[in-house]
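Excluded from the complex is one protein chain; the other protein chains are retained at their positions.
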Amino acid sequence: MADYSIQELMIVAAAREIRDGEVVFVGMRLPITAYGVARLTHAPNAVGLFECGIVRYGPADGMLYTMGDPPNQLGAAWATGLVQVMSLLQRGRVDAGFIGGAEIDRFGNINTSYIGDIENPTIKLPGSGGAADIAAMSKRLLAIMNHEKRRLVQRVDYVTSPGYLDGGESRKKAGLDGGPAAVITDRAILRPHGPESELHLASVHEGHDVDEVRGHTGWDLKLLPELDETPPPTAEELAALHEIDKDGFWRG
Amino acid sequence: MADYSIQELMIVAAAREIRDGEVVFVGMRLPITAYGVARLTHAPNAVGLFECGIVRYGPADGMLYTMGDPPNQLGAAWATGLVQVMSLLQRGRVDAGFIGGAEIDRFGNINTSYIGDIENPTIKLPGSGGAADIAAMSKRLLAIMNHEKRRLVQRVDYVTSPGYLDGGESRKKAGLDGGPAAVITDRAILRPHGPESELHLASVHEGHDVDEVRGHTGWDLKLLPELDETPPPTAEELAALHEIDKDGFWRG
Amino acid sequence: MIEKLVDLRDAIAEHLRAGDKAVLGACLEPDVPFAATHEIVRQGLRDLNVIAPISDASTDMLIGAGCCTEVTGAWVGNVSGGLGHNYRRAYETAEPHKLTVHDHSNFSIGMALMAGAYGMPYAPMRSILGSDILRSNREFRLAENPFSEAGEPVVLVPPLKPDVAILPVQRADRFGNNHHWGSRGLVFEAAMAAEKVILLADEIVEPEVITSDPSRVLVPGYLVSAVCHVPAGMHPSPMTGRWQRDNEFFNEYHRRSRNRQGFLEWLDEWVLGLPDHAAYREKLGARLESLRIVGAAPAAETNFAAA
Partner (left out) sequence: MIEKLVDLRDAIAEHLRAGDKAVLGACLEPDVPFAATHEIVRQGLRDLNVIAPISDASTDMLIGAGCCTEVTGAWVGNVSGGLGHNYRRAYETAEPHKLTVHDHSNFSIGMALMAGAYGMPYAPMRSILGSDILRSNREFRLAENPFSEAGEPVVLVPPLKPDVAILPVQRADRFGNNHHWGSRGLVFEAAMAAEKVILLADEIVEPEVITSDPSRVLVPGYLVSAVCHVPAGMHPSPMTGRWQRDNEFFNEYHRRSRNRQGFLEWLDEWVLGLPDHAAYREKLGARLESLRIVGAAPAAETNFAAA
């Protein structure tokens, strides 16, 4: 196995989805670190938005358990409210947004609300938080998930965060632009493809293979023609990551 | 003639319309001074709102040409935005609001927009500012006007700020509560009365009489049964007024 | 002006009623008013509808303690630990009681509180289109935008008007005038939308401190019903410039609340067995002191002089 953890590869892969100069809805956990890596490597002009009401240029200096922690306030570009920051999504001014989820389906719909029936669920999950908004209104949605058959499913029980809904034109018909651009898992990266915008296998992480990934996917996962191995983190990316997550809290 | 100017009487009469503890939309010119007099005399717990985004308890220390001048900012209870302060009107949290106007009619509708036709007016007036909002959403509207036959008219050319519209239930039918409570002029005070809420003569200022006031009114002005002379400013009221308007700018 | 400085116990007893809609946690992760959460548990209030975009462990605790039977929010759990165990038990197995959830997204609850704050009849938005939130919460309406040519769909969000909002602030005077800084989440909207506002002030200052900076005021004191002096009243959540997050406290709560018995023991240890927040702070002792922000990063000087 390579000289990096799978969490490190996921963070770096997420960081690469951020282009220089972009405005990114960062959210919590891994994406905060991914944003920091992007900023310190290829995207020095990216801007990070946090739904608690923070806008930052550079990453915070200090451990962030949550986006509202004091180090994220100190030196921020803007400390304001949720409505002010989240309305940038509705205003069409957010290029990319990160969310996680308990379940995702082949059209990129994500469930963080109810496993099973709404009235009588097996598991009551915490709910949307800002995920439904980020999914609905970012130009590109980026999802980070653990790759398990029970999580990557044919159809989610509940669409908390809309992906391409029933595929094809259905997202547009619901009144939404944008949509999922990549799903980063601990085994692979999936991307929408074709007229139906179904998620296809785009790259497989080192140490994993296509059959294994397909075996852990709850639908008949098709392959992108340009399918390749996920490029490992570069030395520069790992250095940036270690600078941001000094204690290794998010690197597992 | 008494030992006070007509402007002083109008300011004091306006101040008396403010009850202790009330939240008052103050606006510009005479009402700013009236608010200060009320605060320093019978209404020490009144709160003053200014649509530029200021909330004050005590009156400003220093000359105010406009509500946004630096003395109104210094020591304010809140410096925020227009939407935040004016929404207190829509939220039903403003007891009384003051406005002026070029024309008012017998139902208390006020015109500050067009004299004559909209497309081809004799005079294009400045417009509503916040007057339409204050008139629509204050619990009690207080108007200050010069008493001339061309200003107190049967029907205004244009309803900038709704009073009782066509009288009776018409204001309620338009979706509005509240309505005009008093019109303070340089000759008299008028108040709505009866099922039609038509403006009636409530009191006449010292040195003026009923016939004269009726002669300068553009409709057949009826009298309230309890019609009386407007009580002159007390020594305390005049002292408060002189403290606030040190240079006599608004007492003219 | 009217003095509004009272003990937290009295503020809760006077202003909060069984069945109320109460905002507890409007700032997302910071400034969750745990001191009030605890006092509500001690007073045994019932049937609260707790409003919070991200409620963190506060709502979970109120559910487990039997105080909260309805939740209006976007996310209920434990931001450090993950799932909210009392929340799950109540919704999945009605233990200790049945729970009603009014599903929202962060932005939809923001629009709902904004509409409440500004007296708007409702707020139209594009968010949550396509989401099953529209299926599980029937309070929203779908409509067509009358200004669009193609009849584009919009979601209409009804206003949310809480009975009470309980909000920590860094400093306040005894009349309820206050300063709040750092990210605000929905604190402002909650303060304006609620019928009553109770402030938990980390510090009580002279009125001149507040009036020296009217741009830092959350809402003026005349809109506040009660102000309580509760240092670190938001512990274990953070407060900008004052207190760091006690992450391990959240994790411990998460571990110990995994089963009902463990939760009840935790509640006894940290809430029911203590008379008030002063005793809670004393029990935390050096642990709380280690979370106090002692560094200095002052805001640039700002002048409000008029001449």
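Should a chain be cited, it is by its letter among A, B and C, assigned in written order, with residues numbered from 1 in that chain.
Everything that follows uses one rule, which is that a contact is a pair of C-beta atoms (placed from the backbone, for glycine too) under 8 Å apart; a residue touches a chain by one contact, two chains touch by 3 or more.
The shown structure was predicted, so the numbers you read here are calculated from the model rather than taken from an experiment.
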**Report entry** In the full complex, displayed partners of the excluded chain
**Finding:** A, B, C
Query raised in the report: Among B:18, B:43, B:60 or B:86, which residue is in contact with the omitted chain in the full complex?
Result: B:86
Query raised in the report: Which residue among B:36, B:59, B:101 or B:130 touches the omitted chain?
Result: B:130
Requested in this report: From the listed residues A:52, A:76 or A:96, report the one that touches the chain absent from this view.
Outcome: A:76
Report summary line: Touch with the missing chain holds, among C:83, C:272 or C:293, for C:293
Query - Residues belonging to subunit C that touch the chain removed from view - result: 119-126, 141, 143, 145-148, 152, 154, 156, 158, 179, 181-182, 205, 209-210, 212-216, 240-242, 244, 293-307
**Report entry** Where the missing chain touches subunit B, by residue
**Finding:** 28, 50-54, 65-70, 73-74, 76, 79-83, 86-87, 89-90, 113-114, 118, 121-133, 135-137, 158-162, 165, 171, 174-176
Report task. List the residues of subunit A that touch the chain left out of this view. Result -> 23, 45, 47, 54-55, 57, 61-62, 69-71, 73-80, 83-84, 87-92
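Note that in this section only the chains that are shown with their structure count from here on.
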Query raised in the report: Most contacts: which chain pair?
Result: A-C
Report task. Find the most central chain, measuring centrality by the gap between its CA centroid and the centroid of all protein CA atoms shown. Result -> C
Report summary line: Farthest chain from subunit C by C-alpha centroid distance is chain B
Query raised in the report: With chain centres defined as C-alpha means, what is the inter-centre distance between subunit A and subunit B in Å?
Result: 57
Query raised in the report: Taking each chain's centre as the mean position of its Cα atoms, how many Å separate subunit B from subunit C?
Result: 40
**Report entry** Between subunit A and subunit C, centroid-to-centroid distance (C-alpha), Å
**Finding:** 27
Query raised in the report: Touching two or more other chains, which residues of subunit A qualify?
Result: none
Requested in this report: Would you pick out the residues of subunit C that each touch at least 2 other chains?
Outcome: none
